[in-house]
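Every protein chain of the complex appears in place save one, which is left out.
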Amino acid sequence: MGLVMKVPIIAINYKAYKTAFGEKAIQIAKSAEKISKEIGIEIIVIPPYTELRRIVEVVDIPVYAQHAEPVNLGAHTGYIPLPVLKEIGVKGTLLNHSEHRIKLDEIVKGVQIAKSHGLEVLICADTAEASAAVAAISPTAIAVEPPELIGTGIAVSKAKPELIINTVKAVREVNKEVIILTGAGITNAEDVEAAIKLGTAGVLVASAIMKAQNPEKVIREMAEAAYKTWK
Amino acid sequence: MGLVMKVPIIAINYKAYKTAFGEKAIQIAKSAEKISKEIGIEIIVIPPYTELRRIVEVVDIPVYAQHAEPVNLGAHTGYIPLPVLKEIGVKGTLLNHSEHRIKLDEIVKGVQIAKSHGLEVLICADTAEASAAVAAISPTAIAVEPPELIGTGIAVSKAKPELIINTVKAVREVNKEVIILTGAGITNAEDVEAAIKLGTAGVLVASAIMKAQNPEKVIREMAEAAYKTWK
Amino acid sequence: MGLVMKVPIIAINYKAYKTAFGEKAIQIAKSAEKISKEIGIEIIVIPPYTELRRIVEVVDIPVYAQHAEPVNLGAHTGYIPLPVLKEIGVKGTLLNHSEHRIKLDEIVKGVQIAKSHGLEVLICADTAEASAAVAAISPTAIAVEPPELIGTGIAVSKAKPELIINTVKAVREVNKEVIILTGAGITNAEDVEAAIKLGTAGVLVASAIMKAQNPEKVIREMAEAAYKTWK
Partner (left out) sequence: MGLVMKVPIIAINYKAYKTAFGEKAIQIAKSAEKISKEIGIEIIVIPPYTELRRIVEVVDIPVYAQHAEPVNLGAHTGYIPLPVLKEIGVKGTLLNHSEHRIKLDEIVKGVQIAKSHGLEVLICADTAEASAAVAAISPTAIAVEPPELIGTGIAVSKAKPELIINTVKAVREVNKEVIILTGAGITNAEDVEAAIKLGTAGVLVASAIMKAQNPEKVIREMAEAAYKTWK
């Protein structure tokens, strides 16, 4: 299926930081596109709803939404139904981020609706058990984000490598193919290297890029580390 | 305060209907702008998050969001913080729509954050008691939408005029100034006329316009009715 | 209406502390009953769902639930509908505690169902605005719990007396009769005295009693302070 992500992957969650909106948001997307092409690895940008159309227009790398409702078009006020993403040129969506947890049946429905519209889904999970559960639903990818490390600046791949190793093992018992990313506390190139060495296909990163003095520099270092380690 | 809405008002909630996205969404906003200028009443358009920037760019009437989180910029994935609306030129937001109910303390925080950023807030409520409670928080406006009528095609102003009369009374005991709109089941010009005759300043309407064969025609009829009845 | 609380009031929220269950829970209720009768002020005990029947059987002071769903009997799994409380001899319920916030329309429905079954409702609110909003719904009582102080051991009545004064003022503009209690950080007799001097009818207290070495001693000191200050 042509829509599966290429690996290795750096997925940049813009969250709702100051830099996630307006000109800065576009610059970061353009930096990501430039480096993706130079180095030859997949970089996915994940801006807020309000910025999706603009960013889809100006870059040619995958753009994801941060969330979308597992419902069809209709009477929904203040929510973006998943199928809308397809129409505006967005390639997929995050679901179940630790800042936006949803119910199990909503994850299942989200994966179903996404697949039926040719959209990719990257689902976040915080433990080996939750990751294995998500693997059973066969999304495009899973990002493992141990809650102990979210927002700490301590990369899970360094602080608790066994968490990643156990999660990869638990996921593979259920699903041989789903892409696994490492999230939570990814700060620098070294963390990206560790993430890949521990058996995952890349990282989901947010503040290390969005709050950087020079986001392009951080993206480049992480992309280079991903490229070298992956080979 | 310069940001208070002018009355009478027709507020168009795009919801997430098919016509709420893309070209059709822009056309409806342009129709609203044209008629607002011709007839001289306030028309507010309320598109989904993904369409806000585009519509703000092409029309010169108030654009509202359908919802926004009562939080400041920061680590929020898949949510739009209220202060973002100001930066992208949106004039205000709906809050607590029947399809997007929030907790009382979130309504309070939403009104506070909106006011501190010069944004308007239109809060939905379903009963006289809930409307009076909202009135005590002093938002810009309240839309009364009895749940018995939502989505029925039966305008509250016709089916249960006493609901509106009692709500206006209960609100005015608490707050003399807040703008009151009638919502739920507004279908045609006659409903708009009734809404204003019952003591409210206009309507919050969705499907009657968004699902119309000719949205501009419906907007015009409603706007004319609002203008005539108001005088 | 015979069901309105007598003032002054000490309302003891058991929460789900270790002492909230089993023999200890019963002892605390019996201590509350003894002191209520000795000193002649109202003491309300608010144990968890599982302890309600037992405590109603052994004491003759008002027993409240910590929460109840604003729904009627029926197909609800893992929830206690409000009308059930009446049948098991419980006199009322807390609603919208800061650990159990609900939506505005649920508060309204909760008050309506409670009144229709002759049950009292004590609604928590965290700001002057939220308290005024709740006052518009006319519950039996409101407990003001500024989030800045919850669980800090710093009584709102001492640390921020103006918060209580402003809240009482805001509530009285909307509702002359509703009982107002002070919550958040109530630690000792002095806090109870301050709460009453600032114009409220007593306190909603939890850990200072539930985690005390000698709960009866703390209840007695608070009750004596309430009695003296009220006179």
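Note that the chains are named A, B and C in the order they appear, and that numbering of residues resets to 1 at the start of each chain.
One rule holds in what follows: a contact is a pair of C-beta atoms (placed from the backbone, for glycine too) under 8 Å apart; a residue touches a chain by one contact, two chains touch by 3 or more.
Note that this is a predicted model, so its numbers are computed, not measured.
K.L.:
For the chain that does not appear here, which of the shown chains does it touch in the whole complex?
P.N.:
The chain that is not shown touches these displayed chains: A, C.
K.L.:
Which listed residue (A:Val90, A:Val134, A:Val192 or A:Ala208) would be found touching the missing chain in the intact complex?
P.N.:
Of these options, the touching residue for the absent chain is A:Val134.
K.L.:
May I ask you to list the residues on chain A that touch the chain which is not drawn?
P.N.:
96, 101-105, 107-108, 111-112, 125-127, 129-130, 132-138, 170, 174
K.L.:
May I ask you to list the residues on chain C that touch the chain which is not drawn?
P.N.:
13, 15-18, 20-22, 48-54, 65-67, 73-81, 84, 87-88, 94, 97-100, 151, 206-207
Throughout what follows, only the chains that are shown with their structure count from here on.
K.L.:
How far, in degrees, do you have to turn chain A to put its CA atoms on top of chain B, rounded to the nearest 5?
P.N.:
Rotation angle, to the nearest 5: 180 degrees.
K.L.:
Suppose each chain is reduced to the average of its Cα coordinates; what separation in Å results between chain A and chain B?
P.N.:
35
K.L.:
Which positions in chain A touch two or more other chains at once?
P.N.:
Counting only residues that touch two or more other chains, chain A contributes none.
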